[in-house]
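Encoded as structure tokens, the structure appears first; notes follow it.
Removed: one protein chain of the complex. Kept in place: all other protein chains.
Take a look at subunit A:
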């Protein structure tokens, strides 16, 4: 018992350096991981699918897919896995850490890039480095999927208008015959720079154990 404790602590210590979470947070996330995986070493897509609260989420598939996407592991690999271990789980979660008071401006920039990259990967499903019109249309369709049957036309129109906006903001002068291939990562950054991702895209990670506390008050 004691030996496995120290071994997992040691692993967790290694993970704090890699992902930036505190030891407490890692412990809590590990507990959750165990809960999701049924005490096994890895979790699969079905495990995440079973979470009841996710059922109402219109982009559930994309979120689950993001966990299994190798691009989010910062290891220059592509493709997707079928199962992930705790370390990969943490890596994905680390995209949602908030900046602290001590984060410098360069670190904030790096954080923003990382978070935008995560979003970009979620949209760019065929991994060609650009978000094409079809992919963007799919994104909007998924967003509107749970909101009733207003029809595909509206989703298409919105996606088209959005794409047009990206194109005209980034490449203002195109000849009538040019074709805008798709949204590259730089263009993506450009259009979303008003949203200040580093402060928006975060959740509060717990320093206390949820499984023992019902209401989950966060103090991070």
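Basically, a residue touches a chain if its C-beta (ideal position, glycine included) is under 8 Å from a C-beta of that chain, and two chains touch if they have at least 3 such contacts; residues count from 1.
Methods note: contacts and distances are computed from a predicted model.
Of "Immediate early response 3-interacting protein 1", "Histidine-containing phosphotransfer protein", "Spermatogenesis-associated protein 17 isoform X4" or "Sodium/hydrogen exchanger", only "Sodium/hydrogen exchanger" is the UniProt protein name of the chain excluded from the display.
Interface note for the absent chain: among A:23, A:78, A:110 or A:203, the touching residue is A:203.
Contact between subunit A and the unshown chain involves residues 29, 32, 35-36, 48, 51, 53-54, 56-60, 63, 67, 93, 96, 98-99, 101, 119, 122, 132-133, 139-140, 143-144, 147-148, 150-151, 153-154, 156-158, 160-169, 171-176, 178-180, 191-192, 194-195, 199-206, 210-211, 215-216, 218.
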